[in-house]
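The complex is shown incomplete by one protein chain, all other protein chains being positioned as in the whole.
On to chain A.
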Amino acid sequence: MSVRGPRKGENYELSVDLNSEYRDKRKDAIKRTIASMTVGKDVSGLFPDVLKNMQTDDLEQKKLVYLYLMNYAKTQPELVILAVNTFVKDTDDPNPLVRALAIRTMGILRAEKIIDYLCDPLQKCLRDENPYVRKTAALCVAKLYDLKPELVIENGFLEQLHEMIGDSNPMVVANTVAALSDIHASATTASTSDQDPAVFVISAGTLSKLLVALNECSEWGRVAILSALARYEAQDDKESEHICERVVPQFQHANGSVVLAAVKVIMIHMRGVRREELVKQLVRKMAPPLVTLLSSPPEVQWVALRNVNLLLQKRPDILQNEMRVFFCKYNDPLYVKVEKLDIMVRLAGENNVDALLSELKEYASEVDVDFVRKSIKAIGQTAVKIDGAAERCVNVLLDLIATRVSYVVQEAVVVMKDIFRKYPSTYEGIIPTLCSNLDELDEPEAKASLIWIIGEYASKIDNADELLGIFVDTFTEESYPVQLQTLTAVVKLFLKKPDSSQGIVQKVLNTATKECDSPDVRDRAYIYWRLLSTDPGAAKSVILTPRPLISVPRTTVSAGLLEQLLGEIGSLASAYHKPSETFVGRGRVGVDKVKSVGAEADERSSAQKALQTVAAGQQSENLLDFDDAPATDGQPSGLAATQFSQTPAAASILSGTSSNPLDDLVSIFGAQSTPQQAPSAAGPAFGNLGGLDFGMSPSPAGVTSPSVGVMSPAAPQAQNQQNQQDDLLGLF
């Protein structure tokens, strides 16, 4: 029947043993076959030999054969049919374990031929007297729907599942809910019609059954039921309250996913609760279980921290007095430490800032360079966030600069620039200290930051021309962000001290327009040049215009997205802080299709997918933005968004607080609208150019250094977009 291999070698020996007259030998041969299968050897040729051993009263042997079938049914579809008889017979076995095993395996085989034979036994098993069989059968309906939805609908399996929500056994209820939700998910992604019978609408009657089963079923069943409860739409505030009160005890469950699922349900149904004091009570009860999640294994901690981060964006008061529990442990993995840092800054306030700063200073002296940098960033964010603590933060930074460890100094300089953006003309006293470290800077971002500071305070730094001269001399060797920054700083210097800096400005404009190969740098130099030569007054108001103050954004995602993510607490979306459309592939791609597509096409399709992702992200984000801030008022929402992520400080803050390259990307897209909208809004073209200055002066830190690129397909794309965007801006 099948093509036999040569009459020697491992498979031949196995085949001989599989046909042995001794039972033990046969069983041992099946085990060896499975072992070969596991290590990746092809034993599909033994299919008929293994199949012969399926009829047995040895349960273990039966399981082994089933195991083999699951793996190879797809490659030998015409042979699977031979197994059907045994399967059907097994679903009638007196032992419920065998019945369940048969129905479970038949569902997984996924061979077209076998499906038609699945319906009758499934019908029977759904009404089986044993709950173990029923719970297995319930999931089998979902498997069948995945393969052939028509069959499920024709056979009335859906109605049957709906009945089973009232089953006396909580495990069966849980699996039924899981199956219905699974079918619901497939149905809603495939079609848009609300009339689809597969849509799982939870009625008030279902609700009460679920609430009863919730207290009795196993931990995983609780997660399934809670997820269904999250989808229920409460009729009125009484019902919302009722659901919250029934779900709150789940906070005490030892399983963290039950806790998070309960948090999700509460966050959703709390929206409908009108009694303020109940809301307060719920929020208060939420804090201790969240803190306890921090004693879980690091991976669980990470998921919890990402979700806590979202929760804090919505309700900053949840963990108000708990900042200390987020202090990093020496042995925490870096990904945990980074999340903790972010949350600490979120929780920082006047009352705990001293403890925070002393911790951050401690972290800044650890060995892991990444962590040290992030800690220093956090100090900067704290300074920007809490006015009263800014001076203490600056002092800590000065202490760190005094260590003269290269990367510490560089990061501190970058952070200082943010502080100058927030508190202009406040800490000028430390500029000499910063400048004295000029020689040690070798990273573009640090250099650019220091140059910006020199340019900004050129009138107060006596030797500003000397300092900038160093960079002008090496202009062509510097990276573009440094070049751009040098250019602007020198022009600022000229506008402030025209007498002493005529030569240097001439030199830099010359070099930038003639010897520089970046169109951005050249274009900006031309603009400055023309501005300076036609109307120095205009140049002044464009280039020296005061920058908007920066602040640490309270949220890293838009309000609409935040609500959506809070409704998905515990999911991947809430861990990534991204809407699910951005990482869930559309439509289902069959295994065979994936295999047949070559490597090249694969790359292309992934690139395309990334583009779609970006577009999707942009769309949803923009739509949400419009919701919050209508574009009719003086400041277009696009512009507002731009200022944040494009100004140097905000860019680095964003990249510190958000691991989401899309955020930055989106705001870049937002920038596109700036030049278009600004003229109508602001009349004089200065507004336009002023915007350009903001846009260009920073290094594109937000995009080039996303802190956690979970979504790397988007990252290279982001780069491209950024470049294009730069060009676009350059055109103006």
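As a convention for this text, contacts are C-beta pairs under 8 Å (C-beta built on N, C-alpha and C of every residue); 3 or more make two chains touch, one makes a residue touch a chain; residues count from 1.
FYI, contacts and distances are computed from a predicted model.
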Point to revise | Undepicted complex member, UniProt protein name, chosen from "Clathrin adaptor mu subunit", "Eukaryotic translation initiation factor 3 subunit H", "N-acetylglucosamine-6-phosphate deacetylase" or "Vps72/YL1 C-terminal domain-containing protein" | key: "Clathrin adaptor mu subunit"
Point to revise | Touching residue (missing chain; options A:Trp220, A:Tyr457 or A:Tyr526) | key: A:Trp220
Revision key, fill the gap. Cross-chain touch to the chain not pictured, restricted to A:Asn130, A:Gln320, A:Thr433 or A:Ser518, is A:Asn130
**Study point:** Residue among A:Ser44, A:Asn155, A:Thr292 or A:Ser479 touching the omitted chain
**Key:** A:Thr292
Review point. In the complete complex, which positions of chain A touch the hidden chain?
Key: 27, 31, 34-35, 38, 40, 57-61, 63-64, 67, 95-98, 100, 104, 107-108, 110, 130-132, 135-136, 139, 142-143, 146, 169-172, 175, 178, 182, 185, 215-216, 218-220, 223-224, 227, 248-250, 252-257, 260-261, 288-289, 291-292, 295-300, 302-304, 307, 322, 324-325, 327, 329-331, 333-335, 338, 355, 358-359, 362, 365-367, 370, 372, 403-406, 408, 568, 570-573, 575-576, 580, 583-585, 588-591, 594-595, 602, 606, 609, 706-713
